[in-house]
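A single protein chain has been omitted from the complex, and every remaining protein chain is retained in its original position.
Entry: chain A
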Amino acid sequence: MSLKKHILDLRKRREKVQLGGGEKAIEKQMAMGKMTARSRILALLDNESFTEYDLFVEHEARDFGMDKKQLHGDGVIIGTGTIYGAPVCIFAQDFTVAGGSLGLMHARKITKIMDHALKMRVPLIGINDSGGARIQEGVNSLAGYGEIFYRNTIASGVIPQISVILGPCAGGAVYSPALTDFVFVVDQISKMFITGPSVIKTVLGEEISMEELGGARVHAEITGNAHFFAGSEMECFEQIKKLITFIPWNNTQKARAFPPKEPKFKGNIEDIIPADPKQPYDVRDVIKAIVDDSDFFEIQEFFAPNIVIGFGRMNGQTTGFVANQPLVLAGVLDCDSSDKAARFIRYCNAFNIPIITLEDMPGYLPGVDQEHAGVIRHGAKVLYAYSEATVPKITVILRKAYGGGYIAMNSRHLGADFMFAWPMAEIAVMGPEGAANIIFKKEIEEAEDPDAMREEKVQEYIDRFANPYVAAAKGYIDSVIEPSETRHLLLHAIEVSSNKNDQRPYKKHGIPPF
């Protein structure tokens, strides 16, 4: 009988603490269109897989009346569980408890589960929904943030780290998501900024809403801080689950292999590409014509859409795709698209994911704003990331490969393992018009009919250089292929690269152009 009493007591305690900030606070959370921290975890993880730790942790703050306040779980839930059977460590800040504010014990719980994830070499998922630092706890709160950032950095490239922004995430708190691999945001719910609208109004007199300053759309489209944008929390969880199927548990493993599937795309892949090299097309159609089941999982769809990145499977194996997008800004590399591509390439390399590059680009974006924004520094990241990568690297030149862009987009010279080009590829220092204007400047100027002469010289340049055979003659291109052969040859290339061993000299770390 007395033993039963203890068990009943435990159940009562659990029930009370699991209610977080209480029914009123939960009602308020729901009224904001948000799920509770606990329901989020349960919705994301496999049924009945969630195991919670540190439920009974309590804060030790004594100042400003904190000694009289009991904060259930100190405003955060931590635990382990599985997603499609893959083990994950997870924490979720509970906004119903003191606004999910981060105090010392709150941070201790987070760092505990982070340490666990790193030790067990499993992915870490953090759900952020917090008003920020718990001001009553002073520097202890800042210490907590710092210790989280430190662990994010140590774990970077060892285990996948996923951040989900399901509420405010402001001030110092934003830097944990920024240090992780993938950030998920939900329309109207996610808010991220360093200084909020009220500070901006005080300092500047500028009025801006939270949504316009740091809402989900802003981070998905303008800043590039977010990688996935969803219309609802449930849609967001589906995206996270799908991502988990594409990535390995840690950097010593490969992503889970799935049964191979043929693309759904039926037809001629070359028909996707317009005959006129000045006309655009959606390069995602080409990717879908190549990958298993035509299932392409795009990352950062709305940020710098002039380059496309994401995962697909080739014969069941996860593969990273980097593709210029002629549909937007003609597919140029610029500051944003360089950052986007470079970080993804490094992700793939860190987690043993082969990279396929589809190239069709006219060069780097010209303009004062680009030059002054540091397109040299940003563009260099692409060169660095490709050169550094030791996973299998395969390029298919679909159409244009001009100038610095030809070099940057995983060329042979940066260590590509296989270089394929479609027969309509144009590999040259610049477009024929520009090249002819320079090389034949005198002839054109002195001609009786300069326009006719220019046209003639442009054609001459096209015939001479705007093709893949000059590069193929030097061995820079391994094979000029028919578009219909593409998938088959890529599958083969990945297969023969599966034991790739590319040893590099020891270094503590490189100095990439951050």
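The working rule: contacts are C-beta pairs under 8 Å (C-beta built on N, C-alpha and C of every residue); 3 or more make two chains touch, one makes a residue touch a chain; residues count from 1.
Note that in this section contacts and distances are computed from a predicted model.
Trainee: Tell me the UniProt name of the left-out chain, picking from "Biotin-dependent enzyme", "Starch-binding associating with outer membrane", "Acetolactate synthase" or "4Fe-4S ferredoxin".
Mentor: This omitted chain is identified in its UniProt record as "Biotin-dependent enzyme".
Trainee: From the list A:60, A:433 or A:463, pick the residue that touches the absent chain.
Mentor: That would be A:433, which touches the missing chain.
Trainee: Touching the left-out chain: which of A:278, A:377 or A:413?
Mentor: A:278
Trainee: Quick one: which of A:28, A:112, A:217 or A:261 touches the chain that's been left out?
Mentor: The missing chain is touched by A:217.
Trainee: Any idea which of A:260, A:366, A:450 or A:512 touches the chain not displayed?
Mentor: Here the residue in touch with the unshown chain is A:366.
Trainee: Hey, which of A:29, A:306 or A:349 is the one touching the hidden chain?
Mentor: Selected residue, touching the omitted chain: A:306.
Trainee: Contact with the hidden chain only, please: which chain A residues?
Mentor: Where chain A meets the chain not shown: residues 203-206, 217, 220-222, 229, 278-280, 301-302, 304-306, 326-332, 336, 362-363, 365-369, 372, 402, 430-434, 437.
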